[in-house]
Every structure is written in C-alpha cells, then in structure tokens.
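Yeah, one chain of the complex is gone here, protein chain that is, but the others are all in their spots.
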Amino acid sequence: MEIEIGRSKRGRRVYAFDDIAVVPSRRTRDPQDVSVSWSIDAYHFDIPVLAAPMDSVVSPQTAIMIGQLGGLGVLDLEGLWTRYEDPEPLLAEIRELPEGRATERMQQIYAEPIKPELVAARLAEIRASGVTVAGALSPQRTQELYETVVAAGVDLFVIRGTTVSAEHVSKTVEPLNLKKFIYELDVPVIVGGAATYTAALHLMRTGAAGVLVGFGGGAASTTRATLGIHAPMATAVADVAGARRDYMDESGGRYVHVIADGGLGTSGDIVKAISMGADAVMLGTALARASDAPGGGWHWGPEAHHSQLPRGNRVHVGQVASLEQVLYGPSPVADGTANLIGALRRSMATTGYSDLKEFQRIEVVVAPYLGH
Amino acid sequence: MEIEIGRSKRGRRVYAFDDIAVVPSRRTRDPQDVSVSWSIDAYHFDIPVLAAPMDSVVSPQTAIMIGQLGGLGVLDLEGLWTRYEDPEPLLAEIRELPEGRATERMQQIYAEPIKPELVAARLAEIRASGVTVAGALSPQRTQELYETVVAAGVDLFVIRGTTVSAEHVSKTVEPLNLKKFIYELDVPVIVGGAATYTAALHLMRTGAAGVLVGFGGGAASTTRATLGIHAPMATAVADVAGARRDYMDESGGRYVHVIADGGLGTSGDIVKAISMGADAVMLGTALARASDAPGGGWHWGPEAHHSQLPRGNRVHVGQVASLEQVLYGPSPVADGTANLIGALRRSMATTGYSDLKEFQRIEVVVAPYLGH
Amino acid sequence: MEIEIGRSKRGRRVYAFDDIAVVPSRRTRDPQDVSVSWSIDAYHFDIPVLAAPMDSVVSPQTAIMIGQLGGLGVLDLEGLWTRYEDPEPLLAEIRELPEGRATERMQQIYAEPIKPELVAARLAEIRASGVTVAGALSPQRTQELYETVVAAGVDLFVIRGTTVSAEHVSKTVEPLNLKKFIYELDVPVIVGGAATYTAALHLMRTGAAGVLVGFGGGAASTTRATLGIHAPMATAVADVAGARRDYMDESGGRYVHVIADGGLGTSGDIVKAISMGADAVMLGTALARASDAPGGGWHWGPEAHHSQLPRGNRVHVGQVASLEQVLYGPSPVADGTANLIGALRRSMATTGYSDLKEFQRIEVVVAPYLGH
Partner (left out) sequence: MEIEIGRSKRGRRVYAFDDIAVVPSRRTRDPQDVSVSWSIDAYHFDIPVLAAPMDSVVSPQTAIMIGQLGGLGVLDLEGLWTRYEDPEPLLAEIRELPEGRATERMQQIYAEPIKPELVAARLAEIRASGVTVAGALSPQRTQELYETVVAAGVDLFVIRGTTVSAEHVSKTVEPLNLKKFIYELDVPVIVGGAATYTAALHLMRTGAAGVLVGFGGGAASTTRATLGIHAPMATAVADVAGARRDYMDESGGRYVHVIADGGLGTSGDIVKAISMGADAVMLGTALARASDAPGGGWHWGPEAHHSQLPRGNRVHVGQVASLEQVLYGPSPVADGTANLIGALRRSMATTGYSDLKEFQRIEVVVAPYLGH
C-alpha cells in the first residue's frame, strides 16, 4: 500500500514482527509429529537455526555445541578469535566494562589486526569435531581473507554486512565482484543482509545458496536512530520470499534459501519469520542469552565497535538457561526465550502444520502490539 | 481488510477489545429495567458469567457460590482439586513462591497424577448444593476421564484447551473424535478455544451446545511472545458470531452459544464481548480478584505450569472485594474491576438496550486505546 | 470510514483530540486582533468558557469570579453546596483523604440529602454579584428540583449527565419529557452529554439552546474501563456540529450551540474543540488547576462518588496559577495549562483567523500523538 507522506513523496507501509501474528486453522496436530528440519546445498540440519557470527554468540566451542544440537554455528572470522591467541580475558573484560566506557574500549580491543593463522586454526578446531563448518567475513574483508578461509576448509561460506549489495561502487578500491567470486568458489555462499525485493533478487542472481534478510533489527542495534534506515522484518522477509519465487521462475527452478537475520528475540518471532517465508533463522540475542554463550549475559555486534560511527550497543541480555534448554527446553520461563524449538513445534502443531515449507503458507493477521 | 505485509504475504487487520468501544444511541433506559439473563440447553442463568476452570478462580466451594449468585462455576478437573486430597496447603504455597521459583515449583506440584475418585467427589460436592454442575477437561484427557465425569454427574461438560479443533491429527495416539463423542454423550458440551470463523464453524458442526472463543488473551498468558499466535478478541468474537449465524442457516436453525473466553479483565471488556456477539463470558482474571477466590490474590492457568513449555505466568492480581461485590457491587473502586453486572446493566441502559440479544447489535467504534 | 472488525460486525473509526492538530494557513494575524467572544440566547460572553458544574471547579464564589472574568460558572445544584450549610470542611476533608479511602468516604459525604433552601440561597448569592447565573441538575433530579431553581432565578438552566437522551425509557418512574419541559420553561436550557450525531439531533429537536458534547472524557473519568463506552472528542464534536448544521436546515435556521464538555485539559485541546465546530467549551480539569478553585489541587466529578458503581476517581491535578492567570496569563509554565485564552488567541492569530465562527472552518490534520 503506497501512502502519500507529502506532496512530493510517497512511501509504502511496512510491518514488523510485532505487527503480525499467526492464527490457528481448523486442524490441530501433535507437536512431536512436526518436522522442523531443513537443508541447504548438501547440508541437512535438524533445526532451522543458524547462530549469528558475533563474539557474544559463537566461539569455536559454541559452534561445535550448536552443530551437535542440530543447528549451524557461524564463526565471525573478524572477531576476537582471529585477532587474539587467547580472547577469553578480553571477553571477560568487555562484559565488565562500565556503561559509559564500553564503546570506546571495544573500539580499542577490535583495532587489533586479524591473524590469518588464527582464522585457519579456529576453523580447523570446529572441523575436528565433525560438525558442519561455517565462517563469516564482511564484504570488505572477503577479498583479503577468503583464500585462507577456503584453505582452512569451510562447508558454508557466509558474507555478512549490515547491507550487502550485488553491486558495490567504489572510487578508491576495486570492490568484490560477488557474481564472479561465487562462481569461482567451490563452497556454497550465504550472503546478506538484504532487506528489499530488488536487493535480494540481485543477490540471488550472483549464485548465492542463501540470502540473509535483515538490516540491524536486533536488540543491539541503533541503526534506525543513527542512519535513518529501517526495514521491519515481517515485510522484509515476505518481500525476499517474493524475490525467491520470482527468481525460481527466471532461473528455471533454482531455490535460494531465505534466512531471517535480526529482530528474532523470542520463539514467537521465529514462528513469524517462517510464516513470512523464511527457510531458517539466524539468531543473535536469542542465543546470547544461553548461560554457555561466550558473551556471558552480554551481547554485541560488529557495529557496536565501529571505529568512527558505532551503530549499536553492548547490551545486557541476561542468562536464561543452558544452550540446550534454550533450544529444546524444558523452559524455566514463560516469555518465549527458552525452548525455542519446542515452541516452534507447538505453534506449528496448534495451527495444524507438519513441516516448515507448509508453514510458510500459514494465515497471518495484522494486529499491532502496543504493549498491552 | 486484507493488507499486503510483503510481496508474498497478505494478512487481515484484526482488533482487540482495547481497539473498540460501544456508543450511546438516541435512547436511554433505567439500569434496573435491563435483563442480563441467558440460557444454554435447559439451563437458565441470571447473569452471563461462567467462571473459568482455573485453580485460582474455581474451587468446589466457589463453584457453589457462583452458582448461587446466578452464574456458572466450571471446575478444572485436571487441577489441584482432583490431584490432591487437600489442595489448600498447595494453593497457599503457590501464592507465596518467590518470583524466580514459581514456574519450576508449579511444574512439580502439577506433576502429581489425577485421581478419578477425587473427580467424582468434587463434582458430587457441587451437585449436593443444588447449583448447576460443570466440569472441564482438556481434549487430551477427555477420552481417559469422561466416563468418570459423566458417572459423577455433570449438567454441562466443558472441553477446554488453548486451541481445540474439530479435527486433531496424531501419528501416535488415536485422537478424540469430537463429533462422535458429543453425539454419544447425553450431556451438552461446551468446547473451545477457537479463535477463527472456520475453526468455530467446524466445532459447531460437532454438535456442541456452546463454543469458547479465545486463545490465551488473558493477563496470565504469554502466548503471543511464545508461540507467535494471537487472536485479538473483538475480531475473534465477531468472527465466531458470524459462524453461529452461518451455521444456523446451514443447520436449519440450531443456535450454538458463543462464549468469550479470555482478555476480559474489566466490566468494559464484558460489555464489548457482548457487543461483538457473545452470549456470555468466561471470566478468569476478573473473578480471581475476588477476596474469596481460591487464588488469594494470585492467578494462573494450566499453561503456566506446562512441563516443557510454560506459556503463562502466575500473576499477582490483588483482591478488590468479595465475589458478591465483584459481581453485584457496591464497588469500592472505579476501574471496572468490581460491580461487573451493575456496570453491564448501566452500559446497556445508557446506550438504550434492554436485553443481551439486542445489545449484540449495538453500534461500535474503532478507537485504539493508546494509554492516554 | 467503516471498518470490518469481524465477520458479523463493522465499526466506524473515530478520533480523539490527541489524534488531530490544526495547521497554519498562508496568513498570520496579531493575537490582539482576534475575537474570542460568543453569545447564547441573550447572553454575551467575552470568552467561550463555561466552568463545569463540579465541586472541585465551581463554588458560588468561583462562579462569580468566572463571570467577572468573562466566562460562565455553572454551579452543580446536586453538589456539596446544596447538601451542606458549610461545605468548606468537607472540601478540605476530601482533598486530604488517603488514596484507598477516598471513593468510600466520598460516597458517604454525598449521601446527605439536597436542601431546596440551599439551592435557592446559592443561586441568590451568585445573582447578587451581577454575573450571569447558571445552575446544573442531572436529568434524574430535574423534575424534583427545577421549580426551586427557576424560582431562585437562573439565566441559563443546565441539565447535565454522562449521557442524556431526548427519550429516556423507564418502567418504574415517569421520566422527564425534555421537549415538554423545555417548551414550558422560560429559561434557555443547555443539555447533554451527547456524543453522537443522532443523540444530539434529537436533543436539538427538544428546543435546547445548547448541547453539551462529551461522554466522560476527562482526567477524572474511567468510563471506558467501566462501561466500555467511549466517544473520542474530536469525532464527537464534529458529529454534533454536523447535527447542528442539519438541524438548522430542518428547523429553518435555529442555531443550537455546541459546547465541548470533557477531555479539555490544555489550551491546545480548547483550540481543537473549536476547530471541530464547538462554539464554546466546558472546562473541568483545566480550571480545577487554578489555585483559587474549590478543589484545592484535587478534582472529581459526580461519577466518582456514585453509590453503587463509581466511574471516576478523585485525581490530584495540582495548582498551576490563579484563576485569572489560568485564563489570561502571564503563564508561569509552558505545558498549555495556563493562559488558556492567550493561547487560543495566539493559535487563531498564527493560523490566520479572527473570530471563533471562522476558526471552526480551519484545516486540521490527523497525526496521532504517541507520546514522542
């Protein structure tokens, strides 16, 4: 719906997860009869959960745990683990920084250069455990580090930034040619964030196996206040799912996976992401709350320590339960922050669906959540 | 109104009680001239109030009190009263549990098995008082316990879950065939929650005498955050009232009663439920606030002690006045939590209506309540 | 705009003062060139302000002050001044009641019978000062007391209730026949509240000189929670102004004055009331804040001490300045609670209008106020 904002400008009305909800149909099911598995390329996962490449969420050790629990842990290859031999004392320091000092000190800590040998070592550690290996680089660093990453061996290569486009224009550096890069790489690539139909369609045309949908929607982000950019997730996922459908037509049947990335704080949000057409979700805050997450009750993303223009904060998210309980329960709380998978199963069962692809077609309603 | 949420998804705009209000017409009446009585099957009630089958609302003793006050108390046959010989110490313990411990301890308390002999004894106690007898089971337990219930003697049989469908599908257990069950049972059945036109229409076709409309809308519920499911009550009741009208056509005149169940915290909400087409309301929070309610100022539903995925909390609702005053006044407060029936009468009188069936046709407005 | 709330119910979208604002035109004026005077029947007033018949706003003394300041003070003839010889100690007691005790004690205080001789004495006191005399009765008491009132001598007779209709139906008492009553009375009558087009049109047909528009919209009211009735004031005033226009056509030119009554807490609200078509405003909260108002910083209406179903609270409104400053400034504050008339003048001047009738045609915008 196009709205006239003023005489010389129109805008489309867009929606957040908080604006929508799913509704039951005429049938119900048993939660245990529901499948929540998904596959991308040759890789099968029991649960549609990717752990976000953020130092507060994924360390080599938690990447292994998440893999063993049926999901995919994506290591940030530009985080503390590839800058420091032993990042544990720095993780501890970050969580103890006083409020006013956090941004500045994190800017210093993350100024340390990335060591290619640590990139290789961290990925080797994950590979040794037998789980699927995934590492993430920003588009800016991909050119410089991808050979190290591929040599170290990854199953899935993630290129992740706040906004990643198929066509980056620069006057000073030769930008990454995504299409050429993906074509030449043997490893399937997941790329994003993209938040609009057009941006996502162009990313799909580069040959990516999956697209991350989002633009700083998480609890740790202040993008809206800082940049004036905002892409509410319900509309963003449904738009990109529309691009997936149209790209399938134009490509003669290539299915690109749509992964919601951002604004997924509760199990209810995960349900809504799938209902909008997502194949899987990339979780930050939701997993940072696990007592065995590396953030130790705190959560931050790369934008929180940008050297010139920080666009996020280190936020206290608390610790709700173990990672296993956060995913599979039993849940000690009733606010949608634990037993994420149990809740997804129950929601699908209650509304009558038996697998994720079907559930993408569930009926939804628009009912803004005003806090009451 | 269908709204485009994104390229591949549309949703209907739905409304909560807080989004609407009733408006006066050109006539006014005296409150004492207004009738608020209703009947279901052979049972007549002075007031359109059913007390919700929740341990914080209905004990055998309060079921009797509510019956004597003109309403219907529905005992939860899967609550403490059928699990323990003497549940009073446990009720006391629950209300004194510290915040962080409540969910977990309630999970333990409600793990105690249900005793069929207690089901029989509790119903017998209510029957002995001479009031109409009603007990509630979840769909999962109905098969196992209904013979005990019927043998003990109930006038109205309530099957209540967060979502109850006419067609439950299970790979592991033979699900309850509602249509067959109701057909064979001599006792009229009230069944729900249902929150959509289609789900309610199918429940009506099973032969139910009444349908409970709702899906965890109450103060004690966190369904929206947990499951992503939300069915705002104004739309839900108006949709199910539409199903009642269409089912009356298709059945050649069978009138199924529509009972709003959830999100009814104040007398204003009760007014709005009837204005949307409800014949009666099932009250939880609103009655839990009575000083003689068994919750003692606290309120919780079955979803608060789910063993794997709690979807509600034990909440402090306070104690506003005696049960009689909560229903009939005089009210010591001005916030719609006491003299519920006096307020309903006055609202109907002020807007010019003289009975509930007429009042279902009152003009309403959409005026979102933003807290100011 | 009719909205489908659910399958069997539609409702109209309505608007509050907080939802709208006035906008400048291409012309500006000097505030001192603006006229804010109005007349009703033979009575002319410098300012379009009636003080609401509430004990916290109008005593005989403040009625005189308001009259001398150019407005009209309406004395509540069912308040403390006609129940007690000396109500001052009771006014003092009410403002010192502890929170939880206020409703109950006020119910007791207002249980004292009304004394006809006090009605006469209070009106005589006001008349002696030379200002226009106005007193208010509820529709329920009008029959019983109007002869006393008329004999005592009033210039304007106000019949005020939360909802007053032209057609009250009662099985037990012979209701007031408004049309006959007004026809036979020599004194012009202002009657309300009415909040809809139809109700107001019928009141206009009774021969009333003015209609009060409102339904418990003030700070002291909890009608929405209690009765589920709500009539947002922007729509209500614009609807009743529409009835005035249509009644003028059907009556061959009789102009009934529209007086906004409720929800007028700031000078901005007064501006908006006029912009929606009001000829004048009846102020409660806004005048209760005067340091010389009888409420002494507290405010309450008749609905706060209803014996069975209180629908309002005694609220602390504070004391902002003297009554004269509240009306004419200078204002010591910047929140729209003082210099009400100065603000009205400035708003009219800034937007280019020079009298109230013109200002009723000003362009308005819909811009919901969400607190930021």
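Couple of notes before you dig in:
Order of writing sets the chain letters: A, B and C. Residues in each chain are counted from 1.
Simple rule for what comes next: a residue touches a chain if its C-beta (ideal position, glycine included) is under 8 Å from a C-beta of that chain, and two chains touch if they have at least 3 such contacts.
Nothing here was measured: the structure is a model prediction, and the numbers come from that model.
One chain is not displayed; in the complete assembly it touches the shown chains A, C. Checked against the full complex, the candidates A:R26, A:R127 or A:R224 give a single residue touching the omitted chain, namely A:R224. When the missing chain is restored to the complex, the residue among A:E4, A:E85 or A:D186 that touches it is A:E4.
Note that of A:A199, A:L212, A:A343 or A:V364, the residue touching the chain absent from this view is A:A199. With the whole complex as reference, residues 1, 13-15, 20-30, 32-33, 197, 234-239, 241-243, 245, 266-272, 275-277, 329-336, 339, 342-343, 346-347, 350-352, 363-367, 369-370, 372 of chain C touch the missing chain. Listed here are the chain A residues that touch the chain not shown: 3-9, 11-16, 18, 103-104, 107, 162-173, 194-196, 198-199, 201-202, 215, 222, 224-232, 235, 303-304, 307-313, 368-371.
As a convention for this text, only the chains that are shown with their structure count from here on.
Two copies of one chain, chain B and chain C, form a contact in which under half of the residue numbers belong to both partners. Centroids of chain B and chain C (each the mean of its C-alpha atoms) stand 40 Å apart. Once the centre of each chain is set as its mean CA position, chain A and chain C turn out to be 56 Å apart. For chain A, the set of residues touching two or more other chains is empty.
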